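With one protein chain withheld, the remaining protein chains of the complex are depicted in position.
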Amino acid sequence: MKKIGIIGATGYTGEELLKVLVQHDSVEVDFVTSEKDKDRPLATIYPHLPAYKNKFFISAQQASELSVDLVFLCLPAGESANLAEIFLSKNVKVIDLGADFRFKDPEIYKKWYNMDHATPELLDKAVYGLPEWYREDIKKSNIVGNPGCYPTGVLLAVLPLLKKHLLSDDMIIADSKSGVSGAGKAATSTTHYVNVNENLSPYKAGRTHRHVGEMEQELTKCAGRETRISFTPHLLPVTRGLFSTIYVKTKQQKTKQHILDIMESAYRDEPFVHVVEEGYPSIKMAANTNYCFIGAETVPDSNTVILFSAIDNLGKGASTQAIQNMNLMLGFPETKGLLT
Amino acid sequence: MKKIGIIGATGYTGEELLKVLVQHDSVEVDFVTSEKDKDRPLATIYPHLPAYKNKFFISAQQASELSVDLVFLCLPAGESANLAEIFLSKNVKVIDLGADFRFKDPEIYKKWYNMDHATPELLDKAVYGLPEWYREDIKKSNIVGNPGCYPTGVLLAVLPLLKKHLLSDDMIIADSKSGVSGAGKAATSTTHYVNVNENLSPYKAGRTHRHVGEMEQELTKCAGRETRISFTPHLLPVTRGLFSTIYVKTKQQKTKQHILDIMESAYRDEPFVHVVEEGYPSIKMAANTNYCFIGAETVPDSNTVILFSAIDNLGKGASTQAIQNMNLMLGFPETKGLLT
Amino acid sequence: MKKIGIIGATGYTGEELLKVLVQHDSVEVDFVTSEKDKDRPLATIYPHLPAYKNKFFISAQQASELSVDLVFLCLPAGESANLAEIFLSKNVKVIDLGADFRFKDPEIYKKWYNMDHATPELLDKAVYGLPEWYREDIKKSNIVGNPGCYPTGVLLAVLPLLKKHLLSDDMIIADSKSGVSGAGKAATSTTHYVNVNENLSPYKAGRTHRHVGEMEQELTKCAGRETRISFTPHLLPVTRGLFSTIYVKTKQQKTKQHILDIMESAYRDEPFVHVVEEGYPSIKMAANTNYCFIGAETVPDSNTVILFSAIDNLGKGASTQAIQNMNLMLGFPETKGLLT
Partner (left out) sequence: MKKIGIIGATGYTGEELLKVLVQHDSVEVDFVTSEKDKDRPLATIYPHLPAYKNKFFISAQQASELSVDLVFLCLPAGESANLAEIFLSKNVKVIDLGADFRFKDPEIYKKWYNMDHATPELLDKAVYGLPEWYREDIKKSNIVGNPGCYPTGVLLAVLPLLKKHLLSDDMIIADSKSGVSGAGKAATSTTHYVNVNENLSPYKAGRTHRHVGEMEQELTKCAGRETRISFTPHLLPVTRGLFSTIYVKTKQQKTKQHILDIMESAYRDEPFVHVVEEGYPSIKMAANTNYCFIGAETVPDSNTVILFSAIDNLGKGASTQAIQNMNLMLGFPETKGLLT
C-alpha cells in the first residue's frame, strides 16, 4: 500500500482525485491540504464522500513535513514550483496538475503565465504527462507536469497525423467546447447558473488562451518545426466534458478511412484512447471516465480533414490522467482503479 | 404615452421589466437607475436589449428629482420604503417589487425581515398586488406591494378553496420548486452552475422562509382565522419557472372535478389564470408568460387534495404581474403588453 | 386587420408563429391546420396558448378553400410546392418555412433533397427571405422561401466580408451548435433527454447537411464565383438557440476593429442585426428574439478571421424571421410585433 497526499484538495481536480482513488486499492490518501479549510473535517465540504469522513484538512506547510510516496499538486500556476522542489528533495514523487511543469522553456512559461518560473532548473527533469506519447519517460520520472484539459484532447487527435508528416502547415484550427467545471469552483458571473444554462459562449478566441502555449510546444516538438494553432474555446452548458472539433489540411487528399486507420494504428494498444469508426464521438461517451474518443470526417473535393475528440475535462483532462501517471510512476498496472 | 421609471434596474426583475415593456406601446421608460452602474450606457450590461442602447443608468437620487407617472422599485427589503414616500409625495405612483409594502402589520414585517419598517404609516395605503383578489383596490391605489413569487403561486391555488371554507384547518403543505433566477444575480456557491445543474436541493424548509409570513397573512385574511402553512422550497435546475405542489385536507371528501369546478368558477373570467382540466400544469406552460396554470388531484379514500400551480417566477411571480398592476393603476387594459 | 393562416401548426415553427402573433395587433390567425389533429381544439395541444382556446385545427384541404391574406407553410421539404401554387392562384401570399422555395435551380434542390421539385416554374418568382439582403424583393413578392436556421446565422456573418471581396477563396469553415428544437418534435433516440443532456455531439459533418446547398447558393451569388463551405453542425443541450463559429481567411491581414467596422457598416440601420463590439455574442442574447448578434476575432500573425453569430433557431432562424417577411409583404412596419 503506497501513501499519497493531495495538496489543494478543495478544488474540482482535488475532489475528483479523492473520489476516484476510493476505488484504487493499492494507494491510500494520507493527507489532504487546504489553507482556508485547515483543521476542518472533510465531511463538512464533502458529505458525499463518506470514505474520508474521519480525515481533516491540514496546511501545505504541515504536509511538507510528512512523508508519502507521491503527492498531487492541485494548485494555480506559480504555486507548485517551490512545493515540488521540497517534496522532490524528500524523495516524494510529484504530479503537478497545474501549469508549472508543462513547459520546457521558462521563457515560454513566462510569456503565457506572465511570471518568472520559480524553479526553472526543474523543468528539464519534468516529463509532460501524456502517457500515450511519453509513457517510458513518465515511468522513470520523479516529476510530471499533468497536461491541461484542452491540450489533452487536441493533442491526442492531432499528433498521429502530425507525426506522420501528413499535414500541410497552414492550418490547425481547434474549436473546443468545455463543461463548466473547467472554469473552476469560484463563484463568478461567468459560472452563475443563469448565465451558463441555455447558453453557449466563446471566450479567449484566436491565440490568447494559455493552453495555446502548451499545445504549440507539443505540436512543434512532434512536427519538428514551428507549428501554430488557432484555438477558440466555448463554455458549454454541461458540468463535465470537453469536445474539440479540429480542422486541419492534409498535404494530399485522404479518405475518412485512411485517417481512421492512422488513428487506429497509433492507439490500437492504448487502454484509454478509442477510435470511433461508426458515427462520431460525443461528450457523453467520455464523461466520468479516463477515456478519450477520437473520430474523423473528410470534406469532399478538399484537403480539409475534421477531427473529433471527446474527453472528460476532470477525467482524462485532469485527475484520472494524473492517476494514470501515478500508476506508471509507482509501478502499478496502468489501468488500475481507472477502468469503466 | 405615460412615463415610467425603474429603480434598481440591474437585477433580474428590473431586466425583465425592461424586456417586456418594449412591447407595451402606451408607456415609455423614462429612466432606469443603478448605483454601481451609474452613468454607464445600458448597452454595456444589456447588449441583448437594443431598444435601450442610447439610455444611461442614473442614480436613485437623481431619479427622485424627475417626474414620471409611475415607478417600479426593484430593491431589497428595507430599501424601498423611504424612496416610495418621496415618489408618492410627488404624485408618482409606486409599485414595489420587494417586500416593503406586502404587509399590513409592521410587527409581522419586522418578525420576518428582522428590521423596523421605515414608513409604517404607508402600510395602510398600500394594496397587496394580486389582481385576481384585489383588482378594484389596486385600480384606486397609488402604492402597490407586488407579491413574492412563492406566495403568488401558492395563494392563487389555495384561496378559492379557503374562501369557500372547504378546508379543514390542520394542514396546508406547500412543496415548491423554483428556477435559479429566483435566487438573484449574486454569484455564490448556491448559484454556481456546477452546484445547480443535475441537482435538486431543498432549503429553508418548514416555516423559516420569509415568504411564509406573507402567505400566512393572506391565508389568514381569506380564511377569517389564523391559518398556517408548512413550506419547503427547492432549488430546481431551470432558469425560470416556479411549481408548487400543495397538499390540503378538505372537510369532506371531494372529487377532482369538484375541485376543478371551484377553480374554474373562481377564475373563469381571469385573463391570466387558467385551470388545466386534462393532465396537470407544468413549468414549461408558464415560463416567459404572465400566466398561472392551476390543476388538482385527489387521493382515493381520503380527504387529501393535491393542488398544482405553475408560474414564471420572474413573470406572474414578479415583473409581469407588476406590469399587470401598472395597467390597472394607469387605466390601461389589464392585458396590455402581456398576452402571449 | 389582415387574416393569416398557418399550414402545419403542430410543429415547433407553427407553434412559435402562434405564440408570437398574439402580440401582433394587425393580423389575426384565421385558420391553423393539422392533418392528424384535424377537428380537435388547439387547447388540447397548446393549453399554454389560451389566446387560441376556441380555435380548431382544420385540414390543409379545408384551408385551401378559405381566403386569407397570407399563409405560412410549415411543412417538410416536398410538401409545400403544390399547396403554394394553389394559394398563389387565389392571390394569397405565401411564406414557406420549409425548403421548397429557397433554391433558384431545381437541380440543386434535387441534389440536396433527393426529389424532383413539384413546381419548378415557381422558383423564379420566389424570393430568398433574408430581409437584410433581399428586402426590396421581398416587399414586392407574393412568395418567399424563408431561410434555414443554419444559413441565416452563417450568411449574416459572412456576406458582408464576401461582398467586399475580402476573403481568399480557400476556406470558409462553419462550426455550428444548435439547440434541440432544431431537430423537430419527433421523439427519437436523438432527441431523448438522456442522450442530449450533459452531451454535445456533431452530426452530418463536412459537406453533407442539406443546408450546405442553400448556403453555397447564397455565398456563390454574393461572391460572384463558385464558393464552398465546410460545415459541421453539433447538437447542443439547450432548447433554443444557434451559434456559429466561422473561420475564414482574408486576402490581407485585418484587425478585429476593421472587421467589426465592416459589419457595423453593413448592418448599422438594421433593426434585427447587432454587432457586438465588447466581448463576443452568445446564444442567450438571441434566444426568444428575432435578433442576430455578430462578433469577430482575429488570429495574430495570420489571415484567419473568426466570426461569431448567435440567433434563435426558431426565431430569426425560422418563425420570427417569417413574421419579419410577412410585415414586409403586407406593408406593415418591419419590426411590428417583433421587438424585445
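Things to note:
Per-chain numbering from 1; labels A, B and C assigned in written order.
The rule is simple: a contact is a pair of C-beta atoms (placed from the backbone, for glycine too) under 8 Å apart; a residue touches a chain by one contact, two chains touch by 3 or more.
Note that this is a predicted model, so its numbers are computed, not measured.
Summary of contacts with the chain left out: across A:118, A:260, A:276 or A:330, the touching residue is A:276. Contact with the chain not shown here comes from a single listed residue; of B:183, B:287, B:318 or B:339, that residue is B:287. Summary of contacts with the chain left out: across B:133, B:243 or B:291, the touching residue is B:243.
Of the residues in chain C, those that touch the hidden partner chain are 12, 180-181, 185, 187-189, 191-194, 196-198, 237-239. For chain A, the residues touching the chain absent from view are 19, 22-23, 44, 47-51, 198, 271, 274, 276, 278, 284-286, 288-289, 291, 293, 339-340. Within chain B, the residues in touch with the undisplayed chain are 171, 173, 175, 177, 195, 197-203, 205-207, 228, 230, 232, 234, 236-241, 243, 245, 247, 280-284, 287, 297-302, 304, 306, 308.
Rule of thumb we're sticking to: only the chains that are shown with their structure count from here on.
Looking at which two chains touch through the most C-beta pairs, you get A-C. Chain centres defined as mean CA positions place C nearest to the mean of all protein CA atoms. Chain B and chain C have centres, each the mean of its CA atoms, that are 36 Å apart. Separating the CA-averaged centres of chain A and chain B is a span of 46 Å.
Here the spacing of chain A and chain C, counted between their Cα centres, is 39 Å. In chain B, 198 are the positions where the chain touches two or more neighbouring chains simultaneously.
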